[in-house]
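A short write-up of the structure that comes next.
A single protein chain has been omitted; all remaining protein chains appear in their positions.
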Amino acid sequence: MSNEYVLRVKCPDRYGIVAKISSSLNKANLFILDSAHYGDPENKTFFMRAKLIYSKKVLKIDAFSKFFEKECKSLKMDWSIKPADYQPNTAIFVSKYGHCLQDLMYRVDSGILPMNVSCIISNHMDHKKIADWHEIPFFYVPVTKENKSQAEKKIRNIIKDLDIDLMILARYMQILSNKMCKDFYGKIINIHHSFLPSFKGAKPYHQAYAKGVKILGATAHYVSSQLDEGPIIDQSVERVDHAKTPRDLELIGRDLESITLARAVKYHIERRIFINNSKTVIFN
Amino acid sequence: MSNEYVLRVKCPDRYGIVAKISSSLNKANLFILDSAHYGDPENKTFFMRAKLIYSKKVLKIDAFSKFFEKECKSLKMDWSIKPADYQPNTAIFVSKYGHCLQDLMYRVDSGILPMNVSCIISNHMDHKKIADWHEIPFFYVPVTKENKSQAEKKIRNIIKDLDIDLMILARYMQILSNKMCKDFYGKIINIHHSFLPSFKGAKPYHQAYAKGVKILGATAHYVSSQLDEGPIIDQSVERVDHAKTPRDLELIGRDLESITLARAVKYHIERRIFINNSKTVIFN
Amino acid sequence: MSNEYVLRVKCPDRYGIVAKISSSLNKANLFILDSAHYGDPENKTFFMRAKLIYSKKVLKIDAFSKFFEKECKSLKMDWSIKPADYQPNTAIFVSKYGHCLQDLMYRVDSGILPMNVSCIISNHMDHKKIADWHEIPFFYVPVTKENKSQAEKKIRNIIKDLDIDLMILARYMQILSNKMCKDFYGKIINIHHSFLPSFKGAKPYHQAYAKGVKILGATAHYVSSQLDEGPIIDQSVERVDHAKTPRDLELIGRDLESITLARAVKYHIERRIFINNSKTVIFN
Partner (left out) sequence: MSNEYVLRVKCPDRYGIVAKISSSLNKANLFILDSAHYGDPENKTFFMRAKLIYSKKVLKIDAFSKFFEKECKSLKMDWSIKPADYQPNTAIFVSKYGHCLQDLMYRVDSGILPMNVSCIISNHMDHKKIADWHEIPFFYVPVTKENKSQAEKKIRNIIKDLDIDLMILARYMQILSNKMCKDFYGKIINIHHSFLPSFKGAKPYHQAYAKGVKILGATAHYVSSQLDEGPIIDQSVERVDHAKTPRDLELIGRDLESITLARAVKYHIERRIFINNSKTVIFN
């Protein structure tokens, strides 16, 4: 069992926070191995992520929490601590395009993305065999205009039953309800196949083709109730030229999508991302 | 004197164009050194750029033109030929930010951008000394709400008097009239300091900051009467993170702007760009 | 059945080649849809790739070949023509790292890489299940110091029996004999996990780490008898910093390797690559 932890802190910015936190940690025999912080000059908010090592045998999280709360009360922190090797329970959502799913699963299997894939949820049967191959539960939840709210209810039940921490929309072509977006804000990552804020909505590669852009992009972001408007986590780009057809752009885009989504998921499960209003702070 | 020429052809697409053109050229003792072509599958338009060498002493352009027109009449070509070392007369427009101007002038001086800078036009006096240093005429044309049309008239006179072929808006912060945009369509290159179509209009770096993008961009495009909507020539990007202030983004953006504009101008003066409706075809 | 073909020509450079070839093709009712050519100024060699369409019913390749040979005899061409949808028989070689294999197979399955994967050959059993899943013959050919030449003989037999056109070394950790490299020169693509010519040989990520490079790379190249020295096909890079461990570099490198190898293979099977002494000419 590892003795390393990841601490996350968000609080109003002021002088002396680092000193206060680090000396409090020291008193608890927790030492900073690696840390990063950022004070947003606009909204005066302080963000910190630290990787800690406990120098004694076993850290009692509850006792430490009480102590740390008390010590740093004046900072008015919103904070959390988890073992560094903590793996979130994840549900991967997919529709007909399987490249992001395949890519994520390969990374999970080879230890690059340390997460527990609890299930794959899809509105199509196409990728059941991938789920079977990886021995992961597959839930077929077809979505139509008529059954939309029932389908979402079914999804909510799965999320609850399997104690899901993170939902990854790996080219899932259904729009979640506003309520769902709000209830799980910060826990749903989507890959949008364009360089947002350009080309929101449907068929972004066709939009990019029509516009004649010379660089193609993909954007991973947290899902908010505004379509394709949630806080951006990561973006990638690739140079293209006039001779590329919409089909070419789509193929180039697939690599961008897979890599960008995988990177965003990695940041999330390593707990490197803070949502800062409509933006993200990422310590990488 | 060089015996090399650049031929440009645009015509309705059909079978056998390359054969027809290349054999016609051969008959005229003009041989293809380098060529590129593209048939747009959507609008069935064919584009070709060829670098030619004349195997005899001196090419009589007029005689060749008559011959070539007649030979290829069936192709219904829109075409032109110019010596490969042809240098357009250029006017560079600038306001307060001088980085693009400086960068262009350095490239001109060191032979990277083979063009004849006929004048620098500005609504401010700030960069007169750069013009003086390079011994280039400087025209101070202040623009106010009231004198806008007179100022443009002044500019039109300069363009006419100096026989200007190409206008480069090197961070020129004035919007040209629709009429001007139309009259000189395809002859005015602008650098927009964002990754279009994102962040049109004013203060794109502030827009990018507010949106929290993870990649910053710049776009060089031909000016059309729609603000920041003309055909895109080139784009560049650079990765940024949450800690970058609007000022940081601006500084990073400057390099993107200089390089992107220089590249677009190079393509233009090497006659590599065709406008294809709202897009560009670039043979590079 | 498609009526499109890819023509490849390599010949001594001189004036009028494009005209000669294109008019000869026209006579045979073959028309250029797309073409690219390059004359190397150093060794005076001309390279051309053209996508052609046959305007009649069925092209008789043999008859055309005789005609074309005769027509263009003076050009002293080394040439070939194949249907545009021709798919090479491919053998993928792999050792313990499966990411490139996985990535290639995904692209094959989803139609991005149009090739016929005839078999997977490995000196380990690890990836047999991937072969099984894709219903592709798997050949386990263990290699030791003692059996090296026998193992290669076995491989040669497989190559012959399955009529293999292309061998892809997808992180295959065995060095082929000089004889094998020569006999199949231009038919074996390797992915080297560094930015060649830096860091040849073993453990390039450890070499890169030791050197403290700020950019990591991967290189796909044709295999020659000089280790990691064959003609470069494609390279990719990614920015890294001091905090990356050799393990981090390896993980970042995996994505570079997969994408670079896939791109090189795509160029090859689309017949876009010419070997030009120690370099490649690629029409993409």
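For clarity, chains are labelled A, B and C in written order, and residue numbers in each chain start from 1.
Note that a contact is a pair of C-beta atoms (placed from the backbone, for glycine too) under 8 Å apart; a residue touches a chain by one contact, two chains touch by 3 or more.
It should be emphasised that the depicted structure is a prediction, and the values quoted were computed from it without experimental measurement.
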| item | value |
| --- | --- |
| Residue among A:35, A:89, A:116 or A:225 touching the omitted chain | A:35 |
| Absent chain, residues of subunit C that touch it | 38, 41, 195-199, 210-215, 217, 231-237, 241-243, 245, 276, 278-282, 284 |
| Subunit B, residues in touch with the chain not shown (by the definition above) | 98-99, 102-103, 106, 110, 112, 133, 251, 254-255, 259 |
| Interface residues of subunit A (partner: the chain not displayed) | 15-19, 22-23, 25-26, 31-39, 53, 55, 239 |
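The rule we apply is simple: only the chains that are shown with their structure count from here on.
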| item | value |
| --- | --- |
| Gap in Å, rounded to a whole number, between the CA centres of subunit C and subunit B | 37 |
| Interface hub residues of subunit B, defined as touching at least two other chains | 38 |
